[in-house]
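Shown below is the structure under consideration.
Left out: one protein chain. Kept in place: all the others.
Every chain is named by a letter (A, B and C) in the order it is written, and numbering of its residues begins at 1.
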Amino acid sequence: MSTQTTTQTLTFARAITEGLRAALESDDKAMLMGEDIGRLGGVFRVTDGLQKDFGEARVVDTPLAESGIVGTAIGLALRGYRPVCEIQFDGFVFPAYDQITTQLSKMRYRSRGRLEVPVVIRIPYGGGIGAVEHHSESPEALFAHTAGLRVVSPATPQDAYDMIRAAVASPDPVLFFEPKGRYWSKGEVTLGGPVPDAGTPGVLDTARVARAGEDVTLVAYGPTVATALKAAEALAAEGTSAEVVDLRAISPLDVPTVAESVRRTGRCVVVHEAPSFLGVGAEIAARVSDECFYSLEAPVQRVAGFHAPYPVAKLEHEYLPSVDRVVDAVDRALSF
Amino acid sequence: MSTQTTTQTLTFARAITEGLRAALESDDKAMLMGEDIGRLGGVFRVTDGLQKDFGEARVVDTPLAESGIVGTAIGLALRGYRPVCEIQFDGFVFPAYDQITTQLSKMRYRSRGRLEVPVVIRIPYGGGIGAVEHHSESPEALFAHTAGLRVVSPATPQDAYDMIRAAVASPDPVLFFEPKGRYWSKGEVTLGGPVPDAGTPGVLDTARVARAGEDVTLVAYGPTVATALKAAEALAAEGTSAEVVDLRAISPLDVPTVAESVRRTGRCVVVHEAPSFLGVGAEIAARVSDECFYSLEAPVQRVAGFHAPYPVAKLEHEYLPSVDRVVDAVDRALSF
Amino acid sequence: MKIDATGGSDVAPADVTPLVQLVAPDGSRVVGPDDAALRERVAHLTTDDLRAMYRDMVLTRRFDDEATSLQRQGELALYAQSRGQEAAQVGSARALAGQDYVFPSYREHGVLHVRGVDPVDRLRLYRGEDHGGWDPNEHNVHLYTLVIGSHALHATGYAMGIQRDGLVGTGDAARDAAVVTYFGDGATSQGDVNEALVFAAVNNAPVVFFCQNNQWAISEPTTKQSRVPIYRRGEGFGIPSVRVDGNDVLACYAVTAEALERAHSGGGPTFIEAYTYRMGAHTTSDDPSRYRDLAEEEQWRRRDPVERLEALLRAEGGWDEAWAAELEAEAEAYGERLRDGVRALGAPAAETIFDHVYATDHAQVAAERAWFREYESATAGEEVAR
Partner (left out) sequence: MKIDATGGSDVAPADVTPLVQLVAPDGSRVVGPDDAALRERVAHLTTDDLRAMYRDMVLTRRFDDEATSLQRQGELALYAQSRGQEAAQVGSARALAGQDYVFPSYREHGVLHVRGVDPVDRLRLYRGEDHGGWDPNEHNVHLYTLVIGSHALHATGYAMGIQRDGLVGTGDAARDAAVVTYFGDGATSQGDVNEALVFAAVNNAPVVFFCQNNQWAISEPTTKQSRVPIYRRGEGFGIPSVRVDGNDVLACYAVTAEALERAHSGGGPTFIEAYTYRMGAHTTSDDPSRYRDLAEEEQWRRRDPVERLEALLRAEGGWDEAWAAELEAEAEAYGERLRDGVRALGAPAAETIFDHVYATDHAQVAAERAWFREYESATAGEEVAR
């Protein structure tokens, strides 16, 4: 593999395509599996063109059965392959939940490290696209509670590219949550170069400070990083300086980066689309309350989805964390 | 139904049997479904004798397929039945996860209240019984995050009896987590009387102060209530007065009862067997840190399982929250 | 007569499994040596009955066309056409008794039409205004289910409930009840559909599994789901199974009637594969030109189910130009009502987000609702920083 790099402006979706292409090129054991990912290129076209370039044995249109997809991917991984499974939409990962939770996550542990199942599961997730039921959910907490899985979610095209490559290279199973509402957002992406991480803590383990600030720490990941950044803009206009931490990884959580920030700012607001109750924000609030006990000037605020099924599209903008709601939460924190 | 009551000493398991019997007697739409629950009476004998008394149409030995059990239970509920499903062990609920998460929890919402699916799912859970893999897990957080489900776990024979009756009577789906390690513990149980709750917030909604105290609040549910009570004993011997709150319900969480206690004691330790990360303790720590911001004298401590698959039986006592670990956490909280 | 799956000489698929057919693509009756019993099941249908079926199919297709253009105009978020599958849907639905219950997938507009579900209500889901849209118990039609295959289990459980209600084999045709569930060829790969076959077979439940094999699951041809004809799946579970020409409304009616009679009388489940074609895109978001060729589409266009019924009516003197013109006018008016009705649908009130999560109080929902109410009233009219 050449370590030459080039820089292009790409959509978020295309950055993943290029990351997958790089993985397929550099590792002939890498392969893609899923519903409609071949000729159609997936319903979001993320795998567009890859079957044509890498053939039907490496870019596989599977039967319509998510448990089957993940279960056979585990078998392929046991035989030395590195399958990347595409789940068509967030709400359709649940038929595979048993395979992910009882098999994929535990294979290494069960075998005392003798077996390795480097399976990546790509899940377009989150709302805001005006879709019907089951097409806008954020189930990341339902996976991150389970040990043995890595759970990540990129927020920028560059991270999408780097993280998917790192995920395919990772010896651990990775749940790769793609904020589908960001698929069409664009950014500069440096392509090529060595696979990030390659075993050492990197993009799959560490948070990124997306914007520096002093008065409050906004913690977000995936789709809400953009919301948090917009809120930070709005707050700046009001004279409040917000730091934005983009977690990137949900399991493991980069608590040191968050805690370091909160110790400086004294205030923390977590933003995610998934329901608040038992969501990632709960863990962050618990950890920050613990580790920043003496620096916190207000309780950690959570701006998140409600304890209701994802609503109809006509109401999703009332349900989703908005810039306004983030600003409101910051105001609450500041007025403590 | 007679409202006469009698009091007997029963094991925890038998209290559930009697609760199920009472439900089958008082509501001819109530029925039980599961693997081996008929002639065998279930692997824990909780349904012992019920098929004999109520017949094969009401106590149904199903095919070996959990998704099928819950999925057909939903259909039966749509037809007006009140099925109580037994999942044989905690680790085997996952094949039914899709039906529970995408169907059972959302049917009422999806139909704007026109459809009702009063399904109860009984899950013997938790460790400490020296079992093999998948037989000792605590997956409650993986259900409580999902709106539309009620998630509860009794800690005493009386609550087991009352709560199973309330669960069967509830118009909402209820995940009923039975601490299998407590099945053989005994207690006085008052049998009979009207169904508890019957729609009003009651045993399925409220926590119970299992022991009053002043210096620290121990929050537990299901199997760890006994641990917390033992720890309170040990602490009392050292001169520390611990209050023990038995949550009973995980969704909804009775935050007012916990917060009221912590506002008095200033310290809080949550104890559960499930892994700490994104566990119920995270939500409690977040809520307590928020609602008791000015009364907390130490960060909320969590005593819980580790971020690892449930280990081999030979190591489970190192993994499970012990009295010692609870006492240790209280010491930490007190020394803040 | 059982003939090969091509339904004529215009295509030559590898698959030449026999399928039940009563009307040929040219509109002539097919009379074979061993289908007397099935012919018997349609013998009582009068010209008026056939016209009623034709009307159902025409209005269903009109519904499709209107919904598709409503989607193009931004009035719907999405729409999944039933075009090409009208015979399968109308034929099977017309065989149902009122007390029978339907568990559809998401494309059974023809079934819902026959059952009388309000056309506007049928589009609430696709408008993003409702996750359901109608009262299932009003017409004994469950809501659309979007998680492929899950509802096959609900249907089976519902049928087990009918058994427990003692409404199978009563000998009273007005009381005996059954369930029909619809799903696609792709759905047969899901564990849930297979588990439904297990539960139905073991319980001898009164349920008909009606699989519309429309040749495609989005971009994947049926060969990606099975290497043998789909109807054989049912046989492996011990369920009587049949492949029917899904573009022949009478054959679909007949095999469904037979299956329902079996179910009603205590004979248990049946698996029907209706061999048909999805003439349109998977949904309005789809682009079939990426994965299938025009020649195939053209072949199936020549087997259009609506045209086949028209040909039958013409062949048997049931066609009447005045009647046809009236139907055309009715369809026009129907389309207009539908357009107006859909456009008139507002958005639900924001606070309904919190409604019907639970039947009873739930502290988390109550707290969030209270917060939301306060937040909404506090920010109402405020200059916001979006």
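The definition used in the following text is that contacts are C-beta pairs under 8 Å (C-beta built on N, C-alpha and C of every residue); 3 or more make two chains touch, one makes a residue touch a chain.
It should be emphasised that the depicted structure is a prediction, and the values quoted were computed from it without experimental measurement.
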Candidate in contact with the missing chain, chosen from B:A57, B:A212 or B:L315: B:L315
Contacting the left-out chain in the complete assembly, out of B:R21, B:H134, B:R211 or B:R264: B:H134
Chain not shown, touching residues in chain A: 31, 57, 62-63, 65, 67-68, 70-81, 95, 98-99, 102-103, 106, 108-116, 147-148, 150, 170-172, 199-201, 205, 251-255
Interface with the unshown chain - residue positions in chain C: 188-192, 194-195, 198, 201-202, 204, 223-228, 232-238
Sites on chain B contacted by the missing partner chain, in the whole complex: 35-36, 38-41, 43, 61-65, 67-68, 91-92, 94-95, 130-135, 231, 234, 237, 276-277, 306-309, 311-315, 318-319, 322-325, 327-328
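Heads up, the rule we're going with is that only the chains that are shown with their structure count from here on.
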Centroid comparison with chain A (C-alpha atoms), farthest chain: C
Chain A-chain B separation of Cα centroids, rounded to whole Å: 31
Mean-CA-position distance for chain C and chain A (Å): 37
Whole-Å gap between the CA centroids of chain B and chain C: 41
Contacts with two or more other chains, residues of chain A listed in rising order: 91, 94-95, 133-134, 277, 306-309
Sequence positions of chain C contacting 2 or more other chains: 130-131, 147, 191-192, 357, 362, 364-365
